[in-house]
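With one protein chain held back, the other chains of the complex are shown just where they sit.
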Amino acid sequence: MATVQADRKTTSSLLYLDGISVSFDGFKALNELSFIVEPGEMRAIIGPNGAGKTTMMDVITGKTRPDEGDVFFEEGKYDLSKLDETEIATLGIGRKFQKPTVFEMHTVEDNLQLSLKNDRSVKATLFWQSSAEQEARIDQVLDIVRLKHLRARVAGSLSHGQKQWLEIAMLLAQDPKLLLVDEPVAGMTDVETMQTAELLREINKTKTVVVVEHDMAFVRELGVKVTCLHEGSVLAEGSIDQVSTNDRVVEVYLGR
Amino acid sequence: MGKFRDRILAIVFAIGLIVSAAGLAHAGPYEDALEKLTTDDYADTADAVTAVATSGNPMAAPLIAALQDGRLQFSAKDKKVFIKTVDDKLIDAETGKPFDGAPPDDLDAVRVNNRLRGVIDAANGALTLMAPDAAKRYESAQAVFKSRDAAVLPAVEKALEAEKIPRVKKVLTEARAAILLGADDTSPADKIAAINIIRDRGDQDSLALIESLPADTPAEVRAAATAASAQIQRNLAIWNTVQNLWYGLSLGSVLLLAAIGLAITFGVMGVINMAHGEMVMLGAYVTYVVQEIIRTRYPGLFDYSLAIALPLAFIFSAAVGIAIERSVIRFLYGRPLETLLATWGISLVLQQAVRVAFGPTNKEVGNPSWMSGAFDLGGILITYNRMWIILFTGIVFAALLAMLRFTRLGLEMRAVTQNRQMAAAVGIRTARIDALTFGLGSGIAGLAGVALSQIDNVSPNLGQGYIIDSFMVVVFGGVGNLWGTLVGALTLGIANKFLEPFAGAVLAKIAILVFIILFIQKRPRGMFALKGRAIEA
Amino acid sequence: MMTSHPLIRLLDRGSTLFLVLLAAFAIAIPVSNLLMPEGSALHLSTYFVALFGKYVCYGLLALSIDLIWGYVGILSLGHGAFFALGGYAMGMYLMRQIGTRGVYANPILPDFMVFLNWSELPFFWYGFNSFAYAMLMVLLVPGLLAFVFGWFAFRSRVTGVYLSIITQAMTYALLLGFFRNNFGFGGNNGLTDFKDILGFNVQAEGTRNALLVTSCIALAVCFLICRAIVTSKFGKVLIGIRDAESRTRFLGYRVEAYKLFVFTVSACMAGVAGALYVPQVGIINPGEFAPGNSIEAVIWVAVGGRGTLTGAVLGAFVVNYAKTFFTSGALAPYWLFMLGGLFIGTTLFLPRGIIGTYNNWRAGHADKAEAKAAEGASAGGGASPAQPSAAE
Partner (left out) sequence: MFTSNHTAARRPTARKWLAATAGFAFAATGAISSAQAQDTIKVGVLHSLSGTMAISETTLKDTVLFMIDEQNKKGGVNGKKLEAVVVDPASNWPLFAEKARELIAKNKVAVVFGCWTSVSRKSVLPVFKELNSILFYPVQYEGEESEYNVFYTGAAPNQQAIPAVDYLMSKEGGSVKRWVLAGTDYVYPRTTNKILEAYLKSKGVKQEDIMINYTPFGHSDWQTIVSDIKKFGSAGKKTGVVSTINGDANVPFYKELGNQGIKATDIPVVAFSVGEEELAGLDTKPLLGHLAAWNYFQSVKSPGNTEFIKKWQAFTKNPKRTTNDPMEATVIGFNMWVKAVEKVKTTDATKVIDALPGITAPNLTGGTSTMLPNHHITKPVFVGEIKGDGQFDVVWKTKGLVPGDAWTDFLPGSKDLESDWVKLKCGNYNTVTKKCGGQAS
């Protein structure tokens, strides 16, 4: 693990992005993006398509290397730009994809079994045996996302919303320090949306959460600090009301 | 060799005669010579040829010409010789009058072997040094340069005086130099002069010529010779590199031609078409069929056969391609590996189908006159078929780029490549585009087939020989990027040709494969792959 | 279910049945071939023994391919290479066993070296006169190649079609290499004219039956290994990688390590298959490296049912039996049509293969409890996904 000596700017923060730039074939997806997430906080990130939301997630989770800029995790302990997905995941950053991604061929239970915080090495998984507390942990997580009754179902057969929740459940099973949740309510009914909001608030009691979302109603429901991205850098930051009244935000985003 | 030399002397003497007392009716040797042509024995024929050449008989030239291209007939029974004209009429070789009346039943062609051809060429060489046709004179001058026989010297010098056209004159001078260098009675000064002339010619033959100086040559000549050969070698070394480049270029263009269709289907549709090679093969067979029809019906059109075959091959392969796409591949989208297997199956079926339809043996596809032969460009030899194929490839490539850039279809294709869903959303009928794209790819494969029929077997196995190489090119160049394919093909072609001389053909091929495998590790999406946010999972 | 005891996981209905059948064959065939009198209805000809032995080896090859294609979605078009390498290792042992009985009676050099007048044995032939060493090489050479190749390929995340194509390039390069005579493996004639193995004459009926039984045992063992792998949590991770590679990564699994491990195991199995194959067919030559062969082996798996171990083996038997059947008699010239049709037909109409389709049908028709059981089975021996996303 690449660690760097804590410097004062980064100390308090859990996630620290500074001057991140990424470009694909000339197009600047991220442009000098900087923001900080404090431990225990829940942050909503909004922004029009192509604002760089997903790219930002890719950078944090090590899928994309930033062309320049720093990404630090846990009070600057870890330089994420030097680690790959697997290492970052094991550091305790869980990511939920835009499109719900679960192991369709596995049962709900197995999905969680695979996510539980365990030794991930080849040897360990080859000779692995399930245990009571593992089972208990699975029940607990299933409770949180209200999927207990579907424990034996094949994930592929779940509804869209249920898949979203299962994926969140998988993040919880990982027991991460930071959850990155990409458009959790895309394609959900209003009821589901509200339930999801509740669920995230529930989760936020114990964990730091970063939510990327279009759905303003949902963001409002979360009622947390909002960062609005535009063309790869922060446009505005603050409470939902501040942000949604910010002229430039209105112009580039809500206006349309 | 001695006997041969005498013959040439005789020929030269004959030329003297022809020049001085042309047309004088002169019976005897010619008639006896004709006798010898009827014994069906190479030695006799050889003697006869010389005798005829020296006879000075006006029939000599036509007779030797006839012998050369197998139009000289003889009848062993009644000891007669006939010249078969191009339009299958018999001319009595003795009288030169058309032969009317029933040809003898044991009529047969006078047979020639390589040695005889040599004799004939020599005879011709001497005979045609003064021929009215400049090209002929050039040819025979070259022949003399090769044979560089002292006996022909007078003839050469005579011709030299008479010669007007510079390029012929040049060769004659070189020929003369060659002879002088070989002759023992030449003064050192002349020899050095000769060496310089030959040095300026500067090709492989000149080198051989200069290096084959006898041991007893005087020092100063030897010095000049070594200097000259050194220069020639330097010169040749440079040309050698140029030649490798050229070979690489032409190999590359063949690869490109074979791979470009694949690049399209692979790039736009992400379809691995294992039957691509068979599309090429079909194109080649179309060429064969076209040529067959032309041969039997309209022989006159033969030189246009390829021009006719091209569109047909394109259409046919494209049609087959579209049929395959509609009937099989479209059910397999999003499952590239299954597509790979299915198309492999298709390729097996197509191969065996052709095998059953046309038989397993190679089919003859001829080169039109404008595609056979070669010409010298500086120090390298450029064969017409390779040159045309390179040009053709260039044209196809350019046309394709233009088509993608400027036509509606091209636009829609690029749209689909970049974002299928979005394209569909804006109302592009992706299914139709897929079919057309696949058709286009296959059609181009068909065109490749026409080109390959000019340099390779036309057999059911034709495609197999190219499929793996084509894949290497596409993957190496980077998917969905025609320029990548271009660079990929040329790189591989040239690399191969520079490796071949010292590594040998087999190792060169292996080296290239290993290189590609390693390269893919570095750039898993090929040289010019489009980057961007690949949406995974 | 993951909670169930490992042994129960290992031996679900299908697997048990498979092993029982295999054992039955391994016993019945030698008995009827050796003990039953010639001409009696129960007598099986040696021709059949040889044929079956060959099929078993193909079955093992198919198994090894299914392990990586069916469960991790790695489509190797170069598995024939590992098969052939194993075969060559065995072949080299057999060559050294010939000793002075070669046509030139040279105690050290194999015949092909003598008539290309080589003076001494190339270093890589050392040690192959020892059976143990040869067997070690049977595992080591393919395993090592697979490890190195995989280490490069998986680390730099070469996936899907690209991987398939470079595996093909690999086997093609080896093909060209082994064709070269001065490569030291007998050029395109390969290694042949074997005399005996461990002192037994390879042609003797007894030896043939012994080889057949050995092959069956090898198949059974490898089958159990595969079962153990795919029914363990490791196996679930593999399926995870197949269906959603990046999800697995973001869960913190070292995808490349998993792929590398299973790829190497599979290569070793292919090597074993090749090693058993050579003494039974009596020759090994570069033809086995031909990309076509590897692709054909893949179709065996597809026919039997990708992602179902029993299916892979069944597929190998069915297709090869068809080959035997259709390459003689009136149909002789049309075999390629059959094979080609098989490729197309299977991918179009039977994407899950025989066993896969059957499992599905059973899962569909059984009641809830049964269905659960089927899930259990299919989680391990499972049916392939409806839309196998093997490419990603």
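In this document, chain identifiers A, B and C correspond to the written order of the chains, with residue numbering beginning at 1 in each.
Please note the rule applied: a residue touches a chain if its C-beta (ideal position, glycine included) is under 8 Å from a C-beta of that chain, and two chains touch if they have at least 3 such contacts.
Since the structure is predicted, the reported quantities are computational estimates derived from the model, not experimental observations.
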Among the displayed chains, the hidden one touches B, C
The listed residue (B:A135, B:A189 or B:A374) that touches the chain absent from the view is B:A374
Of C:L17, C:V148, C:L198 or C:V221, the residue that touches the missing chain is C:L17
Had the left-out chain been drawn, it would touch chain B at residues 42, 70, 111, 113-115, 117-118, 121, 146, 204-205, 207-209, 211-212, 243-244, 247, 250-251, 254, 352, 355, 359-364, 366-367, 372-374, 381, 383-386, 454-461, 464-465, 497, 500-501, 504-506, 509
Across the whole complex, the chain not displayed is touched by chain C residues 13-14, 17, 20-21, 23-25, 28-29, 32, 39, 41, 43-48, 50-52, 54, 99-106, 111-112, 114-117, 176, 179-181, 186-190, 192-194, 202-203, 277, 281-283, 285, 287-288, 310, 314, 317-318, 321, 323-325, 327-329, 332-333, 335-336, 354-355, 358, 362
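Keep in mind that, in the parts below, only the chains that are shown with their structure count from here on.
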Using only protein Cα atoms, the chain sitting most centrally is C
So the chain most remote from chain A by C-alpha centre is B
Here the gap between chain A and chain C, centre to centre from mean Cα coordinates and rounded to Å, is 43
Chain A to chain B, mean C-alpha position gap in Å, rounds to 65
Contacts with two or more other chains occur in chain A at residues 63, 97, 101
By the touch definition above, chain C meets two or more other chains at residues 244, 246-247
So, in the complex, the side of chain C touching chain B is made of residues 75, 149, 152-153, 155-162, 164-166, 168-170, 172-173, 176-177, 179-180, 244-247, 291, 295, 298-299, 302, 333-334, 336-337, 339-344, 346-348, 351, 387-392
The residues of chain A that touch chain C in their complex are 61, 63, 85-86, 89-90, 94-95, 97, 101-107, 109-110, 113-115, 120-122, 125-130, 135, 152, 154, 170, 174
Touching chain A in the complex, chain C uses residues 1-3, 6, 229, 232-234, 236-237, 239-240, 242-244, 246-255, 257-258, 261, 372, 375, 379, 382, 385
